[in-house]
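Removed from the display is one protein chain of the complex; every other protein chain stays in position.
Let's look at subunit A:
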Amino acid sequence: MRVVIAEDLALLRDGLIRLLEAFGFEVVAAVDNGPSLLRALTEHRPDVAVVDVRLPPTFTDEGLRAALEARKERPGLPVLVLSQHVERLYARELLSDGSGGIGYLLKDRVSDVAQFVDAVKRVAAGGTALDPDVVATLLTRHAAEEPVQRLTPREREVLGLMAEGRSNAAIAARLVVTEKAIGKHTANIFAKLDLPVSEDDNRRVLAVLAYLNV
């Protein structure tokens, strides 16, 4: 699997390269600023990009902007954004095109190597990987509000794990129920959040978006 890495701290960049190569990824480009990232994304067309939010030259949200820009040209381009801090604002911007293939994690999560690599693979496959920190605030907030109110506590739990990017099988394992039961829950969630079946949109992403937008 071909990866582009954008991280301005050399130490972290080398660490990420070593880590991903150890798990069989092919790092086709490792850059340290926003413009080079955008160039690398269009040139190499990687299977997934691992991007730091804050990059030169502006040292603000250059990485995030470059990722959004690249996805405009190539919709669904899988991007896993890493940040020293997570903001729901950024999560919403990343997910807003509804096409999936988005991850947004705290940098600390890299230290749990197996989970991190799993997240990269999920994103590359078009799934989502939201940081549990973001998901936790989603689950506590607006619990009293429509349309989230219509969800049962169990469904909310399922939606939380869905937002982190887990598959039905993984959610079933976590909650110690059958996969069929999870399928039922997700169907209920989609129905209660008014998300009809559609070819173009990833309903799992839309469900999370519905949460982020309230």
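As a working rule, a residue touches a chain if its C-beta (ideal position, glycine included) is under 8 Å from a C-beta of that chain, and two chains touch if they have at least 3 such contacts; residues count from 1.
As a convention for this text, contacts and distances are computed from a predicted model.
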Name under which UniProt lists the unshown chain, selected from "Polar amino acid transport system substrate-binding protein", "histidine kinase", "Phosphoribosylformylglycinamidine synthase subunit PurS" or "Pyruvate ferredoxin oxidoreductase beta subunit": "histidine kinase"
Touch criterion as defined above, residue of A:Thr60, A:Thr152 or A:Thr178 at the omitted chain: A:Thr60
Chain not shown: contacting residue from A:Arg2, A:His44, A:Arg88 or A:Arg154: A:Arg88
Contact residue for the chain not shown (choose from A:Gly15, A:Pro35 or A:Gly183): A:Pro35
Sites on subunit A contacted by the missing partner chain, in the whole complex: 34-35, 38, 53-54, 57-58, 60-62, 65-66, 69, 84-85, 87-90, 92, 106-108, 111-112, 137, 140-142, 144-145, 214
